[in-house]
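Would you mind keeping the following structure in view while I ask a few things?
Note that one protein chain of the assembly has been removed; the remaining protein chains are unaltered in position.
Letters A, B and C name the chains as they come in the text, with residue numbers starting at 1 for each one.
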Amino acid sequence: MSRKLNYGMIGGGPDGFIGAAHRRAIQLDGNAVLAAGVFSRSMEKSVQIAKETGLDSDRCYCDYKEMAEKEAQREDGIDFVVIVTPNYMHFEMCRAFLEAGIHVVCDKPVTVTYAQAVELQKLAEEKNLLFMVTYTYMGHVTAKHVREMVRNSDIGDVRMVMAEYPQGWLAFEDNSGGKQGAWRCDPEKSGNVNCLGDLGTHVENAVAMMTGLKIKKVLAKMDVVVPGRVLDDNDTVLVEFENGASGVYWTSQVAIGSDNALKVRIYGSKGTILWSQEESEKVTVIRADGTITELHRGYESIYSSASKYGRLPAGHTEGWLEAMGNLYRNFTECICAREEGTFSEDMADYPDIAYGAEGLAFVEACLKSSREGNVWISLSDI
Amino acid sequence: MSRKLNYGMIGGGPDGFIGAAHRRAIQLDGNAVLAAGVFSRSMEKSVQIAKETGLDSDRCYCDYKEMAEKEAQREDGIDFVVIVTPNYMHFEMCRAFLEAGIHVVCDKPVTVTYAQAVELQKLAEEKNLLFMVTYTYMGHVTAKHVREMVRNSDIGDVRMVMAEYPQGWLAFEDNSGGKQGAWRCDPEKSGNVNCLGDLGTHVENAVAMMTGLKIKKVLAKMDVVVPGRVLDDNDTVLVEFENGASGVYWTSQVAIGSDNALKVRIYGSKGTILWSQEESEKVTVIRADGTITELHRGYESIYSSASKYGRLPAGHTEGWLEAMGNLYRNFTECICAREEGTFSEDMADYPDIAYGAEGLAFVEACLKSSREGNVWISLSDI
Amino acid sequence: MSRKLNYGMIGGGPDGFIGAAHRRAIQLDGNAVLAAGVFSRSMEKSVQIAKETGLDSDRCYCDYKEMAEKEAQREDGIDFVVIVTPNYMHFEMCRAFLEAGIHVVCDKPVTVTYAQAVELQKLAEEKNLLFMVTYTYMGHVTAKHVREMVRNSDIGDVRMVMAEYPQGWLAFEDNSGGKQGAWRCDPEKSGNVNCLGDLGTHVENAVAMMTGLKIKKVLAKMDVVVPGRVLDDNDTVLVEFENGASGVYWTSQVAIGSDNALKVRIYGSKGTILWSQEESEKVTVIRADGTITELHRGYESIYSSASKYGRLPAGHTEGWLEAMGNLYRNFTECICAREEGTFSEDMADYPDIAYGAEGLAFVEACLKSSREGNVWISLSDI
Partner (left out) sequence: MSRKLNYGMIGGGPDGFIGAAHRRAIQLDGNAVLAAGVFSRSMEKSVQIAKETGLDSDRCYCDYKEMAEKEAQREDGIDFVVIVTPNYMHFEMCRAFLEAGIHVVCDKPVTVTYAQAVELQKLAEEKNLLFMVTYTYMGHVTAKHVREMVRNSDIGDVRMVMAEYPQGWLAFEDNSGGKQGAWRCDPEKSGNVNCLGDLGTHVENAVAMMTGLKIKKVLAKMDVVVPGRVLDDNDTVLVEFENGASGVYWTSQVAIGSDNALKVRIYGSKGTILWSQEESEKVTVIRADGTITELHRGYESIYSSASKYGRLPAGHTEGWLEAMGNLYRNFTECICAREEGTFSEDMADYPDIAYGAEGLAFVEACLKSSREGNVWISLSDI
């Protein structure tokens, strides 16, 4: 890193964990320092975060528009913004910062509609700005190793992908999911989708990044399980990939006992890969002869393009925060490399706005499939 | 048991493991002794088994029809027959023995078509004979415990069932699956279905028996993955149950590294049950508060209707053979109880011909769904 | 097998599981049939078992001496006897049958003292009879595979062995261990040792057979944990092997939650082997580069000297009964091979009386070490 970057944050107030998590993840490598923010719609809460983080009070803004504008004018203005608000707010915010010439990091799903995501993608291209969507799990060293294995045909051609992301926190009628659960299940805020937008996009992204496969078409069954709910809380999607492989994606918020259980199983013509985000320190690889091998982060058996992200020796467990930190490390390095003229496309290793848009295309295709009675919808029709 | 029963066997020659497995399973309790058989189309091979098992040579028959006829006439004729031939042969064989007044045990899937299965069901009823279909896995003590838990609403209403049965033995183009693989993949012998018939019926039965749920409709995607193959070797089925719950069933023969990996996950309104046939000594139960409890066979935490089948204390692992033996124990006890007039319906604990027919209805609905482009097919239309 | 053998049983009445377990294990292959027995000191209970097993009432004897004598005189007398009484009774019984010229199978520990075991060993040699001690766990296919790996130096020289066998059934003051627990904890019946005799001998045998290492000396700490108890219920033994390797053996009956948790971890100069009897379908092998491989019974990666004992394909779980059955299979084959003159020493694959004696030497050395204040005792001093 030629210099330490400045970043701002929209959202991430004291009522949720996600803002602090992003700030901690960035601090892991210290490539950027928090320099501006609108942490809450409540100025009081926003100031509370500013104080906790040691932010100058004059850079704790009332609203994101003011912040985009003023930061763009400062010599020491933020290099990038981190947007961690509920997703129905993302689009306008992202657009404002892109238009102000500021790189953007935005939580997933990046927008509510595919059209919005495509607009942001175009805008970022026009403005020549970087745009990262924080699909956290792709930051895991082992996830990157899986991707490299598939790229190198270590398991031959991919034939079948079983991917799932069940949670249990919204299993009950008493809406014990708190504030988070409230907006997610509220059609006014979440649009037409709850579970599939929140978890399904993670699944779609994980498979897309790990396997490199493109989805040709989907057939989705979106269930509303808990009585009194309007939006989906349990979803199954049949997938056909362009290479002819099949996939099954399952996401749920009513699977009691499941926390953050994103699991991807990739079956190839020469072997199998099993990966689980809750056990991200290892990856299980099965060769054609059926022997099952467990690879651990920190060993030489991990591809260097993945292992380079490790911060600690094997057995010193890394987790969610390190995964998020790895995304930020790569993103900030890319910003600096571009400034210095040393950037090349293959350096960028983070989920970008193209992946973000892909996620929304997936969601819209699923919604259409579900609405039309669980029929196949081509992604090219979205 | 008031007396030791006699049984005969059709199939189970020296080239496969299944005949010996059934014979060993029956020997576990010794409720019946092998008294007649046609173990192979080759008389030489058949006689080899007769010798190994100490069977009288005059009860080693040339063909099943002769055996049915002659055994029916003997005073000490067989009480039941065990049919473990490839499934395209089942129907005629089952019918012959039923018509001869002999109870039948038949491997799954019980027939090739639903109509055949229904015919056998009617015939068994007319003849007042017992008919067991050897869905082995439902013999596991823990499987029976799961069924009892669901019956008792221990996890509330069932909302979602994830069930799968992947194998890897037919993943390769060289057809390394041997004789077994050859007939399974041959449309002349297997009819229209391979993987879904072999494994899908196990999944369907496991879910049906464990949850008591009835399938309303299915939407099936049946893939032919390995080049050069004609029949399905990877299948996904979306299921809607009559109570409104959803299900996803996956079966595969191309999942390298999977042996016999039947797994059922049942998500209810008050908890979750996880069961895996390869780890059948335990069952994982998750309560509404999210704590995960592992119950072991042999402990008092297992319902007595299930634990009564255990033969060894906890930690003395029981497996596949015990599961199969449990089916036979109950079946032979039912035969004796009927003789003695002590039989009551709730005593029968084995998968009967009604379950066998249900399995074929499921397969036919899936075939229809797949043929018509992955549309929903009601089981009532089969 | 040239012929089916006859066997008798001493012990194995209706109050315990062990007799039925041995009978079932023998039935798995059917190499021998039950032909005589004294199943209980109560003639009534003994006759009950005779009836259940279909044994002729004239071969259900009043006491073992009568049985040894009469069976030795019969043309169709038993070929071998199976002794499954509490171990304080073993010595006299074994001696009686050996003197009657009948091969012996005896539960472990084979006697109460080392001297007794040596006497039996000599007697068996003099009489040219086979003598198996049923260390069940060494019948597991994977245990045999581990032994072959070590023999072939697959993990180099063995440096360290961690072995343990905790149970939890005697953890409570209320003596909830039943009849079994009662005699085990009673010095009048068990002599000077409880837990170390029951479980420690299993550990000693498992390590001895798997690694081929000979113990040079031991240092034992034998704890009496539960108030009111006289004999050990928790034991730790430091071991030094003749090749200089170290070992730690731990056995306990107060480890709540442990069932039959025999585990052996073998650390060599080129790799590691992890084996657990409760998960006996697999063995974990770690190579020098640290990658962890799981081998499953039923695959070609298992040495043929081990895999030949498998009865079912991979994924069709085998367990405790199959392990016991494997011991009997080998033992009965050896008897037949000797009759036919085809026997060779390397054919015998079962734990013999030499291993039985070794177990008692181990126990006595531990008792001496414990009594003398946890000092090193050489096995050559026993």
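Everything below uses one rule, namely that a residue touches a chain if its C-beta (ideal position, glycine included) is under 8 Å from a C-beta of that chain, and two chains touch if they have at least 3 such contacts.
Computed from a predicted model, the values in this text were never measured in an experiment.
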Sort through A:S153, A:N243 or A:T317 and give me the one touching the missing partner chain.
A:T317
With the missing chain put back, one of C:T272, C:S307 or C:N326 would touch it. Which one?
C:T272
In the whole complex, of C:C62, C:A288 or C:M347, the residue touching the missing chain would be C:A288
List the residues of chain B that touch the chain left out of this view.
289-296, 299-301, 314
Contact footprint on chain A, counting only the chain that is left out
4, 17, 20-21, 24, 27-28, 30, 53-54, 167, 258-261, 277-278, 280-281, 296, 298, 311-322
Kindly note down the residues of chain C that lie in touch with the hidden chain.
159-160, 162, 164, 168, 171-172, 219, 221, 223, 225, 234, 236, 238, 246, 248, 250, 252, 254-258, 265, 267-272, 286-288, 290, 292, 373-376
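In this section, only the chains that are shown with their structure count from here on.
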Farthest chain from chain B by C-alpha centroid distance is chain A
Using the average of all C-alpha atoms in each chain as its centre, how far is it in Å between chain A and chain C?
55
Counting only Cα atoms for the centres, state how far chain B is from chain C in Å.
35
Listing for chain A: what residues touch at least two other chains?
290, 292
